[in-house]
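Quick one: the structure is below, and I'll ask about it shortly.
Note that this complex is displayed minus one protein chain, with the remaining chains in position.
Labels A and B are assigned to the chains in the order they are written; within every chain, residues are numbered from 1.
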Amino acid sequence: MILYFLCLMLFCVGLYGVLRKRNIVKMIIGLGIMEYAMNLFFVLIGYRFHGRAPIDAKDQNIFNMVDPLPQALVLTSIVIGLAITALVISIAIRIYEKYGTFDITKIKRLKG
Amino acid sequence: MRNNPETGMTLIVKTITRLTVGLILLFGIYIILHGHLSPGGGFAGGVIVALSFVHLMLAFGKDVAVARISKNMASNLESIGAMMFLLVALLGFLGGSFFLNILAKGNPFNLFSAGTIILSNISIGIKVGVGLFAIFLALVVLEKSK
Partner (left out) sequence: MELHILLIFMIFAAIVAIEVKDLLSSVIAVGAVGFALCLAFLVLKAPDLAITQLVVEILCLIILIRATINKDLPLVIEGRWIFNTLSTLGFIAVFLLFSWLALKELPRFGEPIMEVVKKYLQEGVSKTGAVNIVTAVILDFRAYDTLGEATVLFTSVIGIMAILRRPGRKKKNEK
């Protein structure tokens, strides 16, 4: 149970970064940390004490495999996270080109 | 890979890159092809293939890497990968339903086993590798052409 709580603390650090910081790159980093914490939480739920990796061996039967379903879900989630990070970074580069800053409070023209 | 001293990094980095980039590409292809036998698969292998081209680009400058795969060719290859994956999925209709594994299963622990899974791994590898390389190419081209 204390492992779940530490994982949630990691999520909270990312949430603090997204909500509190004013630099766009810091917000992207907070988003990445939240994604890491969520992936780790999925895999923690599927872990089993004294488990083996979910790959069959040639000469013996393995009975105590860990849960492969969260691993399969997280495997797609990691690559999607990379694509999302690249997309947000490209938007940030465009904002830096247009306004010359990464500070979100200086982008006045969005206020209408 | 000509040795143009004006673009890219120093001579040491270029020499080491010339030795290692082929091995990295080969390792990516190995990871893709053995995805159903050992850890790895299309996602990890595709990212390794993309990293080998990124390595080439960082060491030798943009032009050497673009001579290998241009931007249009990257887009085309990515579409081909997506189409291949959809085709493998539609192949299941020959047996009755979407994503049905209709090819021969073969013996487990052999390289050519597991039916359509190896085809899916290859198409996912092409798609992920070339797609991530296209993303990096777009970012670098913007930085350089200011």
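The rule is simple: a contact is a pair of C-beta atoms (placed from the backbone, for glycine too) under 8 Å apart; a residue touches a chain by one contact, two chains touch by 3 or more.
Keep in mind it's a predicted model, so treat the numbers as computed, not measured.
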- Query: At which residues does chain B meet the chain that is not included here?
  - Reply: 31, 35-41, 43-44, 47-48, 50-51, 54, 58, 75, 78, 82, 85-86, 89, 99, 101, 105-106, 108-109, 113-117, 120-121, 124, 127-128, 131-132, 134-136, 138-145
- Item | chain A, residues in touch with the chain not shown (by the definition above) | 1-10, 12-17, 19-23, 25-26, 28-30, 32-33, 36, 39-40, 43-49, 51-56, 65-69, 71-76, 78-87, 89-94, 96, 101-103
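As a convention for this text, only the chains that are shown with their structure count from here on.
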- Message: Give the list of chain B residues in touch with chain A in this complex.
- Response: 38-39, 41, 43, 47, 108-109, 128, 131-132, 135, 138-139, 142
- Please give the residue numbers of chain A that touch chain B in the complex, ascending. 53, 55-56, 58, 75-76, 78-79, 82-83, 86, 89-90, 93
